[in-house]
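For this view, one protein chain was removed and the others were kept in their places.
Coming up: subunit A.
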């Protein structure tokens, strides 16, 4: 099987599996006061220190959560509520149009239910938010901005945003910046303090850790209203019994993936470049989306293409039948492949947004994966092209005849 969907989830690192298995067989609630409790708490605190160290943050800035979606919701809603409570004029949320749904929908929820006003930040043709776009949005009225949220790297096309520059623009007006770095950690250099961002989301299963665990790095001076109330385990910002085995494995994955990053990223980027060459050889009119390969502005593991005249769901099914697994981007809850909001924001038309595929590589990828794709892709695209965009809107001819 050829797994080219590491951006969806990547296999767990052996170190993380070992850490989790070991911790699963010990008892102890990290909030208990006895020996077992203290032992569990020690595991959690060591994990906190490991995460902080790997990402250039202070241990007290690490809030463990149940993953990327929770971290994004906590940052976006929590910081919005806190900032607006301190000054009711702060109602505006600045968000890039290419965010993951965990940010996008949280922002939209604030607009629909909590009186927020949203300024969607436009992106350039590669999917990047330019600092001048952010500056312009802030300058419209710096006093009414609650927060800005811009992802570190895009999960569909792999474009990396200039987070330090964006944070610099925000800092001029004391506006907190949240960045969803789920795809960036372990792939590019991510330093929390150095970036100047006030909040940063990361999650376990994208970096070789387990599912269902992640963290929000939250600057100590950035107030945040909790989403979950209860025992107040995590700095009173997040409640819930700490998942010791998951946190232990997550921290192991963060440490390992960040430590190994220079070598992994280089190897993965090389494979990705080979994959791009192979795709363009097999399908000369395939359009690579995002930055040119070799640029710093691109994640090492993602290659995203539009295949003119093809429907993404046809391509996916045909490749799946050949044992090659990739992604069309996001799917709705029913499982329908949707036109990518990222490509639409980058200026693509609806047909291109439906006719795209993401191939993503990771720590277990090999040259064989690229070769397998190269072998099958030409035939698959040809077939998908025959099927065309069947199922999409026909011109009105038939309808007029009917009525």
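As a convention for this text, a residue touches a chain if its C-beta (ideal position, glycine included) is under 8 Å from a C-beta of that chain, and two chains touch if they have at least 3 such contacts; residues count from 1.
The working rule: contacts and distances are computed from a predicted model.
Asks: Which of the following is the UniProt-recorded protein name of the chain this complex doesn't show: "sn-glycerol-3-phosphate transport system permease protein UgpA", "tRNA-specific 2-thiouridylase MnmA", "NADH-quinone oxidoreductase subunit I" or "Response regulator transcription factor"?
Replies: "tRNA-specific 2-thiouridylase MnmA"
Asks: Out of A:137, A:207, A:318 or A:342, point to the residue that touches the absent chain in the complete complex.
Replies: For the chain that is not drawn, the touching residue is A:318.
Asks: Which residue, A:337, A:361 or A:377, contacts the hidden chain when the whole complex is considered?
Replies: Spelled out, the listed residue whose C-beta touches the missing chain is A:337.
Asks: In the full complex, which of A:14, A:115, A:164 or A:388 touches the chain missing from this view?
Replies: Once the missing chain is taken into account, the touching residue is A:388.
Asks: For the chain that got dropped from the picture, name the residues of subunit A it touches.
Replies: Interface residues of subunit A facing the absent chain: 313-314, 316-318, 320-321, 331, 333-338, 383-384, 386-388, 390-394, 398-399, 402-403.
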